[in-house]
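Working notes, beginning with the structure itself.
One chain of protein is taken out of this complex; the other chains stay put.
After this line comes subunit A, so read on.
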Amino acid sequence: MYSLSHNSKESIRSKTGKTLKDITIENIMKGKISADDIKISKEALKKQGDIAKKHGRQQMQQNFNRASELTEVPDELILEIYDKLRPYRATKQELLEMARTLKNQYGAIDCGKMIEESALVYEKRGILKT
């Protein structure tokens, strides 16, 4: 299966559905390729996750699963969530609210779970915003 660029050249798609063949200088000059077209897709990340697991890298697969969920989340929101996860930045309610948004609005179940967990850990360790 690996590497995908070698073995799945035809089938692999970017986040916006472009194939590797579509992404050419010619198409860039024609204005047909935007920055979004060079983002990774959910599916490609899932595949890389499967490859990682097959090689004994369980945690890496979990990371790629969380990443695949985040492909749908806008850049600004990602930066905002990251900032809120830093020490003393968010109340427990804010963290739980963020987890809910990720789960309900973006189907980001694993990311949501990790943030819910962080809310409990931050509470226990006293690093929530007061």
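We take it that a contact is a pair of C-beta atoms (placed from the backbone, for glycine too) under 8 Å apart; a residue touches a chain by one contact, two chains touch by 3 or more; residues count from 1.
Here, contacts and distances are computed from a predicted model.
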Hidden subunit of the complex - UniProt protein name among "Serine phosphatase", "3-methyl-2-oxobutanoate dehydrogenase subunit VorB", "(2Fe-2S)-binding protein" or "Glycerol dehydratase large subunit"
"Glycerol dehydratase large subunit"
Residues on subunit A facing the left-out chain by the touch rule are 2-6, 8, 12-14, 18, 20, 23-25, 28-29, 33-35, 38-41, 44-45, 47-48, 51-52, 55-64, 66-71, 73, 75, 78-79, 81-83, 85-87, 111, 114-115, 117-118, 121-122, 125, 127
